[in-house]
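Before any comments, here is the structure.
Every protein chain except one is present and positioned as in the full complex.
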Amino acid sequence: MSVQAPVIKDLGSSLPESVRRYTPPPRFYPVIATFALFVGMFGAGTIRYEGFSSPQVILNLFVDNAFLIVLAVGMTFVILTGGIDLSVGSVVALSTMIAASTLRAGWPAPLTIIAVLLTGSVLGLLMGLVIHYFEIQPFIVTLAGMFLARGLCYLISVESIPIKNETFTSFAMGTIEVPGGHFITPAVVISLVVLVIAAWALHMTRFGRTVYAVGGSEQSALLMGLAVARTKVGVYVISGFCSSLAGLLFSLYMLSGYSLHAVGMELDAIAAVVIGGTLLTGGSGLVLGSALGVLVLGTIQTFISFDGNLSSWWTKITIGVLLLVFVMIQRIFTRRPA
Amino acid sequence: MTQMSAAPAQATRTAEPVVEMSGVSVSFPGVKALQSVGLTLRPGEVHALMGENGAGKSTLIKALTGVYSIDEGTIIVGGEPRTFSGPAESQAAGISTVYQEINLCTNLTVAENMLLGREPRSFGRIDTREMNRRAGSVLARLGVDIEPRSLLGSHPIAIQQLVAIARAVDIDAELLILDEPTSSLDADEVVKLFEVMRTLRDEGVAIVFVSHFLDQVFEISDRMTVLRNGRLVGEYVTADTTQLQLVQAMIGRELETLEKIERQAEQNTVRATGTPLMEVLDLGRKGSVEAVDLQVFEGEVIGVAGLLGSGRTELARLLFGADAADHGDIQLRARRTKLRTPRQAIDQKIAFSSENRRSEGVIGDLSIADNMVLALQASRGWLRPLPAKTKERLVTQYIDALDIRPTDPHALMRNLSGGNQQKVLLARWLITEPELLILDEPTRGIDIGAKAQIQQLVADLAQQGVSVVFISAELEEVLRLSDRLVVMRDRRKIDERSNDDVSVADVLEIIAGEVRDDA
Partner (left out) sequence: MRSLTRHTLFWPLLALALLLVVNVIATPSFFSIRIQDGHLYGSLIDILRNGAPTLLIALGMTLVIATRGIDLSVGAIVAIAGAVTCTYLAGSPDEGSVSRAIVAMSLAVGVCVLLGLWNGFLIAVLGIQPIIATLVLMTAGRGLAMLITDGQIITVNNALFKKVGAGFVLGLPVAILIAMAVFAVTAVLTRRTALGMLIESVGINPEASRLAGVRARTITWTVYVFVAFCAGIAGVMIASNTSAADANNAGLFIELDAILAVVIGGTSLAGGRFSLTGTLIGAMFIQTLATTIPTIGIPSETNYLFKAVVVILVCLLQSPKARAALSVRRQSPLLTKGSAA
């Protein structure tokens, strides 16, 4: 056969087989880049600001961004298929509203949680169905979903509604001690559980592999006889579910429901996914990367809060620049013929 | 219509056909793509499916695999009449298809591509280790030495093709359909592919092989079914058939309903003398055309003959800059020129009408008038719009001259018939007053009246001093119009001769490769 073995085969022949053969698969490269970026930024912070390297600062990245991690995980599924979901920010707001208003109406907390998660999933389902079966661009459908969810918020109430339910407040105030006298919140645990489940689903189930296949080439996936319809609709359901779960976490974080919560949060989620190394054209990326992307965004915030002189707008500019850099890298990466 | 040849020696051991299609018709709005076509596939045989563009090969394959539903006819698979509602169902029945444009996902690993949708699982999760092992063993069986865990996209096309076949093999296919698998492979890779095909054949798999390379077909196939214009021409045993017979069956001789067009070329005194309008030397592009030399003189019609995939279209695209050549020289009017974009060619008074009318010519949602002036307008730039009067004059003139229906210049292009669309596209180029007009299959799929008009037009243009490169699958047409004849085969120019008393039979022989030396 004309196929040659990998060129540098005998370079490390003295090493044991398992070690010699292990190089990280190329799909990990973008995530490694994001991780390096994160470490680099954090290192810069440590050098520059006193107390930056405290473990609690790192933990706070998770505490303050737990909802965004969940949101970015859902968005990753959608973007992996080559779609986009602009509705997530609004769905977060809607979730806080539903939670706050039902709790105020005296619903028990579990029922409220179910109602919120169901609403988000159903919204995602509807958008997915329209996108797949009517072949309308995800952009415009989820834009409509964004308007719809935001409109529903206002329908519930224009005012901010505080959350006073004991289950919610105690959960919100709750902390989990970690060794070293530091703490995290239950929301962090939830977000990490979501992350692990998502990674497992993407890599260990047929559904997950089909997500990648659809993103790689929908036509091919169809001709391979894969369940394209179910997968395409499925990712929007997942994104809707994650958005509503993120909304619950956000309502815990804010302890209120408000129509103006999470305005523009879809952009943060998309930015986190892109910075995390997922191709916006679909087919390549890891949820772990998206979580790292969230941490990078969080680090930018931390930078600004540590530095009294840096203004808040540098957050946006930095995110924009990072987006640009990653989009350019991706462009070079995808242009190279396969 | 079907002419069954005597049973081949090899197939006597197998009685029951894997697939038997008979009387199959498929129609699309306005088009009868297949009319009463039959196909019989036996285990342990490679069966070539042959025909020119539009003959209905891919429609037949898609009818079999359930991508299209059939209007009439029966499909018997494994002795039972079946109708498949989609590729998934036909796959389940043991029919696997490997398409020309490889339908795999380059962003996944080799093993994943082979087993996607059928991944081995344990405890509800995909057993990656088992998956890689299984993929590896199938690859080993086919003699393909690649790492199952590597990304598919990191391998050359040829390997991807073999992975696609490996995927099909893993399904335990009884029938493997290979739709032009060799079109992007080089000679070594083809050898490898054939080895794999033979291995599978000897294991009893029935294989359908679609290819435009005659040598390959004769090398690998046991039988051939030939289609033409959506109809069955016949089934042949390869060993008993010559290349010439096959080419004749594929191209056919159209009934001479066209009135004989006087060959005006003979009065052309300037032909093949003086400085050529265009001269190319060693022009080529990897994977499309190998080094071609060609001279085009003023007022000369050069006919290009050759089967689909022979490089005839690819050559035309290089001459127009639609694809950039990666080697060779182009001289226009004795000056060296680079043609890297269509725009450069248009500025040099070259025009090109593509064979893919729909995807590379027609702007469906614009009017006839806009479609006609597009090329001229593009070269003027947007700031200098064609004056309304000029535009109207040109448009009505050409609607009239080319007898375009409807005559309303504001009618939308997409509502026109194929023949009228083609005339509008010709008008688009004639309006630019080209000195070299490259026509790739300008008469394909259009009615006989429009065809005659277009042929007449070409003759008139040459008379007026326009040089024409005329490409067509219909040899009568090429011979009728051209002053000089270029024959392409296997991406090379294999013959060039002046068109004096060349007969269709001569050309068929050249294409079939049976005449190698000539004057």
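Chains: A and B, in written order; residue numbering restarts at 1 for each.
The working rule: a residue touches a chain if its C-beta (ideal position, glycine included) is under 8 Å from a C-beta of that chain, and two chains touch if they have at least 3 such contacts.
On a predicted model such as this, the values are computed, not experimentally measured, just so you know.
Here the missing chain is touched by one residue of B:Lys286, B:His327, B:Arg340 or B:Arg380, and it is B:Arg380.
Residue in contact with the omitted chain (choice from B:Pro17, B:Gly44 or B:Pro342): B:Pro342. Across B:Ser22, B:Asn229 or B:Gln456, the residue that sits in touch with the chain not pictured is B:Ser22. In the full complex, chain A makes contact with the omitted chain through residues 84, 130, 133-137, 139-141, 143-148, 150-155, 158, 259, 267, 270-271, 274, 280-281, 311-321, 323-324, 327-328, 331, 335. Residues touching the missing chain, restricted to chain B, are 1-2, 22-23, 25, 27, 35-38, 71-73, 232, 320, 322, 341-343, 346, 352, 354, 359-367, 370, 374-375, 377-386, 410, 428 (touch as defined at the top).
Everything that follows uses one rule, which is that only the chains that are shown with their structure count from here on.
Spacing of chain A relative to chain B, judged by their CA centroids, is 46 angstrom. Across the complex, chain A meets chain B through its residues 1-3, 5-6, 25-27, 200, 203-206, 209-210, 212-213, 215-217, 219-226, 283-284, 338. In the complex of the two chains, the chain B residues touching chain A come out as 86-88, 91, 97, 99, 102-108, 112, 116-117, 119, 121, 124-126, 143-147, 149, 151, 153-155, 158-159, 167, 188-189, 192.
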